[in-house]
Each structure stands twice: as C-alpha cells, then as structure tokens.
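One protein chain is absent from this view; the other protein chains keep their places.
Our next item is subunit A:
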Amino acid sequence: MSDTSTTDSLLQEITGPTPGQMLRKRVFGHQGLLFGGIVLAILLFIAIFAPLLAPHDPYAQSLMTRMQPPVFLGGDWEHPLGTDHLGRDYLSRLIYGARVSLMIGAVAALISGVIGTAMGVAAGYFGGRVDMVVTFLINVRLAMPVVLVALAVVAILGGSLQVVIVVLGLLLWDRFAVVMRASTLQVRGREYVAAARAIGASTPRVILSEIMPNIANNLIVVVTLEMAHAILLEAALSFLGLGVQPPTPSWGLMVSEGKNMMLFEPWMVLIPGAVLFLLVLAINLMGDGLRDVTAPENRS
C-alpha cells in the first residue's frame, strides 16, 4: 500500500498538477467567483423549489392580516417577513419573485445571445459587407434609448411576463454582437482555422467547431452581464408600473408597491431591493470570475 502511495506522489512530482487540478485551484482560489456561484446556486435552488419553500400562497390575500411587521420588528413566525398592503405573505412573494427574475434574466439573455452571437460571428468571420451591415445595425441599436423603447413597447403590447422577456431579448443583443465580432476577428487568422479550411472543412463546420469553442469564454462572460442587465431592466420597468403587472410577485413591482408605505414601513422597500441587488451582484461576480479563470493569460 505504502509503495503505491509513494509512486503516486512521485508521479505527481514529475508530471505536476493535471489540467483538472489546475482548474479546480483557480476556481476555488477566486473569492468573487466562489461567492457569486454560491449565492446564485442558493437563489436558483429557491426559485426551483419555490412551491415547497414558500410558507404561504404568494397570491393569497387576507384583509385581516394586512401590513404585519416582519419577525425582527415584533411580528410573529406565521409571516416571517410580515405581510403587504393586501395581506399577502411577504416571504412567499419574495421566494416566488426569484423565479420571475431568474426566468427573465435567463430567457432574455438566451434570445439576445442567439441574435447577437449570430450577427457578431458573421461580421467577424466574413468581414466586408456583412461586417459593415452588422456594425451599422449595432450603431442603430445603441442609439435607441433602451429604457424608453422597452417601456413604450411593453406599454403598447401589455405587460405580461412573456412580452417583457421578448422585448428585452430583442433589445439587449448589442454587447453580444460587439464582443463576438471582436473575438471572432482575433481567432479568424489563427493557424488552426487555416488548417481546418485547408483540409476542406465547410464554413459552418469551421465556425462551429473551430471558432465557437475558442470564443466561448468571452460568450459566457457576456451572458452573465446581459442576464444581470435584463434582470435590472425588468425590475426598473415593473417599478415604473409598465413592466410585469400585478399581482405577479416581481421584486421591482414589490419595491414599487412598498414605495407608498416607505415612510412607515421602509422594510417593504429595503428587502426586495436588497435581494435584487444580491442576485445581480452574484451574477456579475460570477461573470468577472469566469473571465479571470478562463482567460488563457491567467493560466499560470
């Protein structure tokens, strides 16, 4: 037994850490990534198991128990975070709100990611006219005031969860296009792309199996940034009363509803805003961390 363990450690000394070990070290040595990942995992867990975790129905109103204070301000454990102006359990609404935010972030980032990546990679790979058109479209999109256009379109189409998701998805592709275009331009001239072309690989094949894997780390970073962006925008739209409509438990909407009682019950504004802040912070930290960990220049 002792023999094999010494050979193992000898082997370890000779070969050095495996790529997997190195990656693990980088990931667990990065505080931001670790913090962001753990917080995001917890919130994701809460969102998925919301029906099991929520103590009450988030929509159930009760006139008898309106505006109860949270437990740390003298309330009881029946409603740990108190109740709102319609007597709905605040904790349950908060828990279901995680679903709304995460769903909007994920789906909007997916839609805008597909649009922006297709445009950016096409512009970077083909160059010339394609690049001109895409660059122009990016300029046009950037010139449109996002909040204003999103507000106007959502107001016209009616504020449902689906409408907000699609509108944000169709508006937020600019950063994907910019970053993917630049990354593709960098990778396009590499030897392995030329080699793939030389052995007769088709254009889709070159893009999918040579270009995409090598720009994937930048893509993941933009995904996290745009998820955070979409979540913040949805909250702002709902706060302004022109996003997700009541009685959906959206955190932005909860802040807006709590605003009227801000003088006497500041916790109704503080709690949903703080959770929103925490979620966006976690996603951003994870994005920053992933960039640090996956960037080739940091692999030492």
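Throughout what follows, a residue touches a chain if its C-beta (ideal position, glycine included) is under 8 Å from a C-beta of that chain, and two chains touch if they have at least 3 such contacts; residues count from 1.
Quick note on the criterion: contacts and distances are computed from a predicted model.
Colleague: Going by UniProt, what is the name of the one chain that was not included in the view, given "Hydrogenase", "Glutathione transport system permease protein GsiC", "Chemotaxis protein CheA" or "Integral membrane protein"?
Modeller: Options "Hydrogenase", "Glutathione transport system permease protein GsiC", "Chemotaxis protein CheA" or "Integral membrane protein" considered; the missing chain's recorded name is "Glutathione transport system permease protein GsiC".
Colleague: Of the residues A:Ala152, A:Ala194 or A:Ala295, which one touches the chain left out of the display?
Modeller: Only one listed residue reaches the unshown chain, and that is A:Ala152.
Colleague: From the list A:Leu33, A:Ile95 or A:Leu276, which touches the chain that is not on show?
Modeller: Of the listed residues, the one touching the omitted chain is A:Leu276.
Colleague: Quick one: which of A:Leu10, A:Met144, A:Ala194 or A:Leu208 touches the chain that's been left out?
Modeller: Result: among the candidates, A:Met144 touches the missing chain.
Colleague: For subunit A, which residues reach the chain that was dropped from this view?
Modeller: Contacting residues on subunit A, toward the hidden partner: 136, 139-140, 142-149, 151-153, 155-157, 228, 232, 235-236, 239-242, 252, 255, 259, 262-263, 266, 269-270, 273, 276-278, 280-281, 284-285, 288.
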